[in-house]
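Missing here is one protein chain; the remaining ones are kept as they sit in the complex.
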Amino acid sequence: MTALALEHCDLLIVGAGPAGMAAAVAAAPSGASIAVIDDNPAPGGQIWRDGPGASLPLAARKWRDALERHANIRVCSGTRVVAAPAGDELLLEDAEHGWRMRWRKLILCTGARELLLPFPGWTLPGVTGAGGLQALVKAGLPVEGERIVIAGSGPLLLAAASTARAAGARVVRIAEQASLAAVAGFAASLLRWPGKAMQAVALADGQYRTSSRIVSAHGGAQVESVRLLQGDREEEIACDRIACGFGLTPNTQLGRMLGCALATADGGAQALAVDALQATSLPGIYAAGECTGFGGSERALAQGTIAGHAAVGNERAAKPHEAGRARWNAFAAQLHRSFALGAAIRQMPQPDTLVCRCEDVPFFALADCSGWTDAKLHRRCGMGACQGRVCGDAAQFLFGWTPPAPRPPLSPARIATLAGLAGHGDVDRQ
Amino acid sequence: MSAPALLLHIDGQPVRVKAGSSVAAALRVAGGMGVARSSVTGQPRAPFCGMGVCQECRVRIDGRQRLACQAVCAEGMRVETSA
Partner (left out) sequence: MDADAIVIGAGIVGAACAHALAQAGRRVLVLDARIGGATGAGMGHLVVMDDNPAELALSRHSIAQWRTLAPRMGEDCAYSACGTLWIAANEEEMAEAERKQQRLHAHGVDSRLLDAPALARAEPALRQGLAGALEVPGDGILYAPNAARWLLAEGGASIRVEHAKVEAIEDDGTLRLAGGHRRSAPQVVLANGIEATALCPELPIRPKKGHLLITDRYPGTVQHQLVELGYVTSAHHSDGDSVAFNVQPRPTGQLLIGSSRQFGTTDPAVEAPMLARMLQRAIGYLPGLAELNAVRSWTGMRAATPDGLPLLGKHPWREKLWLAVGHEGLGVTTAPGSAHLLAALMTGAAPGFDAAPYAPRGLLEAA
């Protein structure tokens, strides 16, 4: 059995969204050999995802061009981290092969994932996340002529609506669970941040309803209608697609597996703890962007820039970006205050609503479990391919359970990749 | 000006998509709501999170198990669902 290839770099950046791209570009003039790995087919992260259904803003193109311009930046797309076999090494895998990457400095820009909570019918084909729908449409999902209902919470609902409409879909309702007062307060606050004014305008969308939450999705083999609760009035809307998401939660798995300390970010989510120079609790490891707490792309760019400079020892160059970062911190805080999830969202699942989608474990099977480990060992919740990510988020929200730190493989990985860490010695059968 | 198209096969059926499309998009073009697989109790499942987290879009691409939402279509690609 062939051993895996071993590669080296001075600076390894995990994630090619705004934070990762900014970190690479900031570090590049130092001449360090930089490798950026990312699990999507092209750089940009979620917000600047490219594809046939995407229209990349100028800023996104600028950053991607900058990434390409530096000969000492190498981008490995379609690549995931599998394990950390040593303190200075990551085990990586793409569709073709696995390999080892040894690094001197590491910047975690692992972003955030959407918070997807269970409601009756959420497993029907045609139900996706809100950010999920946006990602799928940008990557070419045809939605022309489809009637779409978008629900959940946060400005992402509007961004998803915009993308879907641009692709020819009919967004017939946007159901935001936050109150009119909370959303109006957020809209008013947006005037403080140039560039965000467009979001305020978008909130005036004719289909947008506040104090509105999803009750259930209905259909035979796929979505045919959705029931929504508007205040205290329930209504049913015929539709082809439901895009429902409840905000974002930081991707801390790699950081946790490495042993980085966590901190409570705005909105109560656990995020990777970082200091003023974006350093984590582990020497040589930095973190930037949404994995340190949700704050939008502007803050991610500022954090990434600071981390990139700091990682190559150029703290002086990092300093001027701190003011920019601070400005966007306030935006993040406002965002979390406005779109906090109401207690009613915990009432969404019925007893037979599946909570673990991978193993088809219903809500009633979990209601009398004492915690995450109990639910996993005795009910199979979290034993599937998503490794407890979706159901873990749901269980945290519904029951307050905290899953333990992740173990390798960090995502499903070929056994050949994991086995490849062993040297040739073990082929000998003694 | 429309984007160039390419041809791939999904469960043996030829499917034409815009270049740069994900396999998840191609599943939808192939028909229905783009069902990728069946759940452990036999329910149809289609791409859900769109960003490589939920694992609902697991399919075989040229013989290897991959996530459809993070795989870009290529000319001549052979995709098998397990719906």
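The letters A and B name the chains in turn, as written, and every chain counts its residues from 1.
Assume contacts are C-beta pairs under 8 Å (C-beta built on N, C-alpha and C of every residue); 3 or more make two chains touch, one makes a residue touch a chain.
Values in this document were obtained by computation on a predicted structure and should not be read as measured data.
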Omitted chain touches shown chains A, B
Consider the whole complex, including the chain that is not shown, and state which of A:21, A:91 or A:242 touches that chain.
A:91
Touching the absent chain: which residues on chain B qualify?
40, 58, 64-65
Would you write out the residues of chain A that touch the absent chain, in ascending order?
1, 83-85, 91, 370, 373, 377-378, 383-385, 387, 407-409, 412-416, 418-422, 426-427, 429
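Definition applied: only the chains that are shown with their structure count from here on.
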Residue ranges of chain A in contact with chain B within the complex
39-41, 46, 50-53, 78, 95, 113-114, 116, 123, 125-129, 131-136, 139-142, 221-223, 357-360, 384-386, 389-390, 411-412
Considering the complex alone, what residue numbers of chain B touch chain A?
3, 17-22, 24-26, 28-29, 32-35, 39-41, 43-56, 58, 61, 64, 66, 69-72
